[in-house]
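A single protein chain has been omitted from the complex, and every remaining protein chain is retained in its original position.
Each chain gets a letter, A and B, in the order it is written, and its residues are counted from 1.
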Amino acid sequence: MKCTVHASKNFVIGTADKRLFSSFVEQLGRCVYGGLYEKDHPLSDEDGLRSDVIKLVKDLDIPMVRFPGGNYVSNHRWEDSVGPIDERPVRLDLAWKALDPNTFGIKEFIDWCKKVGTEPMMALNLGTRGIDAAKDLVEYCNHPGGTALSDLRKSHGSEAPYNIKMWCLGNEMDGPWQVGHKTADEYGRLAAEVGKAIKLFDPSLELVACGSSNSDMPTFPSWEETVLEHTWEVADYLSLHMYFRNDEDDTETFLASSKKMDQFIETVVHVCDYVQAKKRSKKTMYLSFDEWNVWFHSNEQDKTEPKWNVGKHLLEDVYTFEDALVVGCLLNSLLRHCDRVKVACLAQLVNVIAPIMTEEGGPSWAQTIYWPFYYASKYGRGEVLDIRLDVPTYKNHHYGEVPYADAVLVYHAEEQELDLFVVNRSLDETMEISLDAIGFPTQLKLIEHILLHHTDLKASNDRDNPEHIKPVVMDITREPYKAPRQSWNLFRFSIS
Amino acid sequence: MKCTVHASKNFVIGTADKRLFSSFVEQLGRCVYGGLYEKDHPLSDEDGLRSDVIKLVKDLDIPMVRFPGGNYVSNHRWEDSVGPIDERPVRLDLAWKALDPNTFGIKEFIDWCKKVGTEPMMALNLGTRGIDAAKDLVEYCNHPGGTALSDLRKSHGSEAPYNIKMWCLGNEMDGPWQVGHKTADEYGRLAAEVGKAIKLFDPSLELVACGSSNSDMPTFPSWEETVLEHTWEVADYLSLHMYFRNDEDDTETFLASSKKMDQFIETVVHVCDYVQAKKRSKKTMYLSFDEWNVWFHSNEQDKTEPKWNVGKHLLEDVYTFEDALVVGCLLNSLLRHCDRVKVACLAQLVNVIAPIMTEEGGPSWAQTIYWPFYYASKYGRGEVLDIRLDVPTYKNHHYGEVPYADAVLVYHAEEQELDLFVVNRSLDETMEISLDAIGFPTQLKLIEHILLHHTDLKASNDRDNPEHIKPVVMDITREPYKAPRQSWNLFRFSIS
Partner (left out) sequence: MKCTVHASKNFVIGTADKRLFSSFVEQLGRCVYGGLYEKDHPLSDEDGLRSDVIKLVKDLDIPMVRFPGGNYVSNHRWEDSVGPIDERPVRLDLAWKALDPNTFGIKEFIDWCKKVGTEPMMALNLGTRGIDAAKDLVEYCNHPGGTALSDLRKSHGSEAPYNIKMWCLGNEMDGPWQVGHKTADEYGRLAAEVGKAIKLFDPSLELVACGSSNSDMPTFPSWEETVLEHTWEVADYLSLHMYFRNDEDDTETFLASSKKMDQFIETVVHVCDYVQAKKRSKKTMYLSFDEWNVWFHSNEQDKTEPKWNVGKHLLEDVYTFEDALVVGCLLNSLLRHCDRVKVACLAQLVNVIAPIMTEEGGPSWAQTIYWPFYYASKYGRGEVLDIRLDVPTYKNHHYGEVPYADAVLVYHAEEQELDLFVVNRSLDETMEISLDAIGFPTQLKLIEHILLHHTDLKASNDRDNPEHIKPVVMDITREPYKAPRQSWNLFRFSIS
């Protein structure tokens, strides 16, 4: 089939914020312990950080990493995770029914961030704690010195402040599973007062208020409206979380997941703008999609994990080629909403529903979903153009009319380059791509075609075949504009 | 007059839970200090526990004891009551305006429980504290080890966890007198979140949500409805409290007190089932009547007690024979609602509105109310049959038609025994009892008649006459089926 992409240089959605390619490290399962941190691993450095994991993370060029939760944060005391490691208390994490040794705390995370070249985004516990604990943590991290808390940080070995710029006002506080879950009014009031205290400390800090845990929550989207009514003055971003599943092994529906993400984002934008109108405000509320991914493979196995251990095997989804196609579509969705979505965190980074897997004492490798994320991070940071697709559709019982192509077009002015990301959702037909881009001075010239494709939708990478699913650079002299059936593609065009 | 008790082997209310014969030890007056604990008493053991009190408690065979309050708990920090005794802080107890030395804390209570052969039931402070303090206490008590809090318990001399199975989510939170009193919504929300955290720790723990402090509270029974709406998922029991008084010296009204208890229980059952229907739930909410007794004698004297002392003479009701008859009726009420009331705590155990009295440095003795409780605890643990009484009634200005007999019939299948508890409320006439029990294979044979009777309703026991009021075993060869005027009776029948 054919797919024509219509674009114009003057129709721009926005400039993609590099923070769209952020990720998330929760104190959960083997994300930290046995993931990015493994004391006795032969590849670990003097701080116990796995250098092979650092390499894989650095390759993804992740600008920001959310920490330390997730549900974890809602029953965590930050004081437990600072100071001399052997004096830190061992706690029970009620969220994941795990033992929390607090060995890898705030300083360790900050040090790791520096090593991988990323910025921290810190979540505050608004489940069991309030204003005092939150402002104390912010002061501990960010105040230069001369106060009890900032001097405490210095005594813990961090002379310079951490200068953490983004702070999450709690996590998924709409979820009944959350320790210290709140109603929209309860949360909105608490977040407003915590946020106010933090802005009194430093008005330049950016705060994320909790939106809904997903669009199927019974309180969505009235939660958003109520929370924004309370927090409008202090919140800079509203969060969105969404995970996608293919329980019924229905590929056509699963591949259309980006339509659900599109709709979720757009509904939340509408709520934001409704509250803005009610507030007679000039402020635009931006979105932080700070948890998103495919997540369902590990659900059954997780029920069998014993309680109260460190580094449990939890949420260890082994991703298929099919999942990678979905992740590609979801990245497209984030890019085409870059006017409002400024932050997005692939959840999570290592082992726990993650692009990177490790074996204890063994190797690490990239899962299938690593690759669309890798290329989006590398070529997505430009001006996203507002495209129209001329492509056939299929009827889906869940999503209605679904175009066979999910595409996004990114313009890099400096490089004079146009990058077209296309997922061909068809399970049968090759797609001939043509790009009709108006307003550029010269003819476009295809300079590279990167393809992620496999005949087996359920194929995946593992320790023994870590590169089973991996992108290939196509020979563009032969079939330059063809996206094979069930494939993720990046077409790079030179303008000059 | 005549009283015929109709019963049928097939009409069973339910099996009486042994926990119906539980009691309550509050940090109040001389219940602990000078009651069950008296360091320098000649009969005290190496832990300062009075062995004479232990003997009286063991005779009652109490399956569970609630601790440490009561109103006391709502301004108590559990951390104050653990660790080396001489390092524990002296606090003011605002509830009872007493000095709280924290000498007798959690470990001491657990040790005492073991000595008397009972289980602890612990109340959490939801007055001034929240989720963190509650889950910390549960972890301190029940987690085997390997965490800061469980290892703290070990370092305090308790290697094994306490395994406390029942926890009260606060105490009488509907009462404006309560430190940190809450509205029904405030309490319901807090109890739901605290309960959730505890169930995340251990879903097998049983939680009691606070119902009304008595049925005369202006918020009764809407309090129950609102609280259950919030806590339905986490609460296993809803509490009831009720105390009975005879201020106007009106014996006929006072003896009918069990009608008030019946009505209270039944109304609360109806609210529970209403919320169950609203929730479309399959769960049955059970009741914990965790404070009940006669209480009024000491009210005036209590106003004269000086503030901020340890072991104040508070709530030291000296019980009359009349009170014992009322307690007998109330035990009957609890037994005939054993399908829903699974726990009941006679409040309290020693000195404070208690069946057991002590003198500092002197003896201890059983009050009048000790005896109906003793026999109910001993012979009440069977199948309670649904009986109908054929007996005259009297008109009472408060309760309307009151039957002269208050009776309950308990079937012990293993022992092939039927035990009939009867209070004759008539102040003038002897009652001839006949038992018409259908469905049993053989004829019933009276094997024992235990009688509690005195001609003076106001007679009581004291240090010098500790056995003035005491049950007697009747000569059943003479008048086998007669309950004298104003008397409590137990008729034991053999079936085989």
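The criterion applied here is as follows: a contact is a pair of C-beta atoms (placed from the backbone, for glycine too) under 8 Å apart; a residue touches a chain by one contact, two chains touch by 3 or more.
Predicted model, so just to flag it, every value in this text is computed and none were measured.
Touch with the chain that is not drawn comes from one residue among B:91, B:378, B:412 or B:485, which is B:91.
Residue in contact with the omitted chain (choice from B:183, B:222 or B:299): B:183.
Among A:193, A:386 or A:429, the one in contact with the hidden chain is A:193.
In the complete complex, the residue from B:1, B:43 or B:99 that touches the missing chain is B:99. Taking the complete complex into account, residues 75, 77, 89-92, 94-95, 97, 99, 127-129, 176, 179-181, 183, 186, 308 of chain B touch the chain not shown. Hidden from this view is one chain, which touches chain A at 130-132, 135, 139, 143, 146-149, 151, 189, 193, 196-197, 200-201.
Everything below uses one rule, namely that only the chains that are shown with their structure count from here on.
One rotation lays the C-alpha atoms of chain A on chain B, and its angle is 120 degrees to the nearest 5.
Taking the mean of the C-alpha atoms as each chain's centre, chain A and chain B sit 55 Å apart.
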